[in-house]
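Read through the structure below, which is laid out as structure tokens, and then see the notes.
A protein chain is absent from this complex, but the other protein chains hold their places.
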Amino acid sequence: MLRYIFRRLLGAIPTLFLIVTTAFFLIRIAPGGPFDAERALEPSVLANLNAYFHLDKPLYQQYFLYLWNLLQGDMGPSFFRRDFSVQELLAAGLPASITLGTLALLTAIVFGSILGCIAALRQNSWIDYTVVATATFGITVPNFVVAPLLALVFGVWLNLLPAGGWNGGAPANLVMPVIALALPQVAVIARMIRGAMIEALRSDHVRTARAYGLPTRMIVVTHSLRAAALPAVSYLGPAAAGLLTGSIVIEQIFGLPGIGREFVNAALSRDYTLVMGTVIVIAVFVLIFNLIVDILYAALDPRVRYE
Amino acid sequence: MADIQIDELDLGTSRSLWATAWLRLRKNKAAMVSLGVLIIYVLIGIFGPMMTPYGHDQTFRDFTREPASLERYPRVDEIVPAAERVVTRSRLQAEEIVLDGDTITITATSRREMDERVTRYIDRSDIFSNTRILEMSDDNLRVTMQADVNRYLFIFGTDTNGRDQLARLAIAIRISLLVGAAATVVALAIGVLYGAIAGFIGGMTDNIMMRIVDILYSLPFIFFVILLVVFFGNNVFLMFIAIGAIEWLDMARIVRGQTLSLRRREFVSAAEAMGVRPISIVKRHIIPNTLGPVIVYTTLMVPKVILLESFLSFLGLGVQNPLTSLGLMISEGSRDIQGTPYLLIYPALALTILLFALNFLGDGLRDALDPKDR
Partner (left out) sequence: MTETILDLKDITVSFDTPDGTVEAVRGVNMQVHQGETVAIVGESGSGKSQAMMAAMGLLADNGTATGSAMYRGTELIGLPLARINKIRGAKITMIFQEPMTSLDPLYTIGQQICEPLQVHGKLSRARAKARALELLELVQIPNAAERVKAYPHELSGGQRQRVMIAMALANDPDLLIADEPTTALDVTIQADILGLLADLQKRLGMSILFITHDLGIVDAFADRVYVMRHGQVVEEGPTDQIFNAPSEDYTKLLLAAEPEGEKAPVPDTAPEVLTADDVVVTFGSGGGFLGGKRREVKAVKHVSLSLHKGQTLGIVGESGSGKSTLGRAILQLLPATGRVVFSGHDISGLTPHQMRAYRRDLQMVFQDPYGSLSPRMTVGEIITEGLLVHEPGISGKERDQRAMDALRAVDLDPNVRRRFPHEFSGGQRQRIAIARAVILRPTVMVLDEPTSALDRSVQKQIIALLRDIQQELDLSYIFISHDLSVVRAMSDTVMVMKDGDVVEQGPTQTIFDNPRSDYTRHLMRAAFDLKSVLREHIELTG
């Protein structure tokens, strides 16, 4: 088990390296530079800036320099907020992103599973139809549509919740962003669990359990839910990616100070180091999350070995 | 010994699996309604921008942020005040303004001498056109003009720049469908080719090719797309490539899985045992049998692609003004949800209905083509 984790972490290094390299060169070979927008820079100032950020060196030297600094845990200074290092900016953005992401993921898992289960157990009842309809809605309607509509209804018309802002992570400020972010994933998970559960309930081994007079609770929880959870667990990887994508717009709509917004702003202003920093943080997060998902899957399914 | 009869054949009408699937699809009401809705969308996408009364980039400075209404702008009681404003803006003094149906007669005085060019001031407004002088006093200080009143219909209202939302919606639908179709074709081409090659060759080639797909899957791909679009400019063509480059992964997996399982099916072995050439096996046995899942998946991919385009446009990374797409309109609409909720609601509704229709049609097709309950 530990060996497996170690091997997987080792295997993640080339992937991470690939990401860093691709991102680095993708940014650099693009036309235009970071200081194009600041008009009328004195040539001497510009030269100073370029020298400060090593932009005057050949590209391969910049690349190795960046890698070298990165290995030492230094992502360099931000190009635009020059008083801050990239690490500081990321550290400032992470609390909001992690809070939002974790809450949304938990919401998605808990509500998705419960709704999916109920729908499967009451197949073809009005409860089932309601869940399926809601799930279809959640999958179909993008969160950048849901979020402003939520803000409109609950923030503006009903005036129940603040329509935006972070406010130090106050619960009232979190409700709508979390719902908007989690909704598509709730929907996907609910649909998945429902389908897998229906299939599990029809499976031969559940027939065996019924033939042996096991109580319904055991049939549902022990013999169906675990099997039905398997596809949902392997979906958690893509779900996390979906949450990351979603957080970009959600942070923007609700004005939250997270990594996603940081990333878009950095990309738009060509803040090379900050873009690289966010990409690396996100990639590391995704890789670790995939590992956790695989371990969880193997723990649930004895047929899978740590190989 | 009793003679064993050969079980008799039902010699009724014969149907191919495609025909059976179509019959099943026709019974699925949600899918058929969706198909109808889609056809309407496509018609709007093709002909809509030609048929809307105003261009999508035409601005009406007199009518910014007008709410959606079935009544024509300006309303009857607004015409005279509007005329007064125009007259005042032209540095004239209105003496009498008479509205008679679609024409308005203005009598105005000025301290300075006027000539025919005075009509141009009036024509400058969106509301009045074709202004002509009926009577000019001898000292050229008093004029009576007659102008046609233009009244506009903005059933979906106008945006902050005074552009007709209906026209913008029509062009947005065109762009969204176009991007959806084009990017899907890109993803389809790459995915089918890649998956079919991996699945058909199998072995080590398949192993390596699928490993690459796995690695690409684990990348935060959307961030690369954003980088790509930001750094290489907002180019619609680039967006097709970027979106197609993400979406092909799923298609490759599906096609590869299908091909692989078909390779193991006995009818392919039977064809091989008969000496049928690999190219004919692919043509006669593999392609027709992969077509079903590919069609289903393509139908479900179109809404994903449209969603992605909207997502990028929402972030301001996609289609640029004055051209527009549903995502961009939603983004603009969500800027002032308090003041102009209709700017959000109509494009949001248009996108939602389109996505619903595509999803329902995809689900319907899957049910109709699903080999499980055959």
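Per-chain numbering from 1; labels A and B assigned in written order.
To be clear about the criterion, a residue touches a chain if its C-beta (ideal position, glycine included) is under 8 Å from a C-beta of that chain, and two chains touch if they have at least 3 such contacts.
This structure is a prediction, so every number in the text was calculated from the model and none was measured.
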item: Option from B:Leu17, B:Met32 or B:Leu323 whose C-beta touches the chain left out; value: B:Leu17
item: Absent-chain contact - pick from B:Leu134, B:Ile201, B:Ala270 or B:Leu349; value: B:Ala270
item: Residues belonging to chain B that touch the chain removed from view; value: 1-2, 4, 6-7, 9-11, 14-18, 204, 207-208, 211, 265-267, 269-278, 280, 284-285, 288-289, 371, 373-374
item: In chain A, positions touching the absent partner; value: 123, 202-205, 207-216, 218, 222-223, 226-227, 300-303, 307
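The definition used in the following text is that only the chains that are shown with their structure count from here on.
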item: Chain A and chain B, separation of their C-alpha mean positions in angstrom; value: 28
item: Chain B partner contacts - residues on chain A that touch it in the complex; value: 15, 18-19, 22-23, 26-27, 30-32, 136, 139-142, 144-145, 147-149, 151-152, 156, 163, 237, 241, 244-245, 248-249, 252-253, 263-264, 267-268, 270, 275, 278-279, 282-283, 286-287, 290
item: Chain A-touching residues of chain B, taken from the complex the two chains share; value: 215, 218-224, 226-228, 230-233, 303, 307, 310-311, 314-316, 327, 330-331, 333-334, 337-338, 341, 344-345, 348, 351-352, 355-356, 359-360
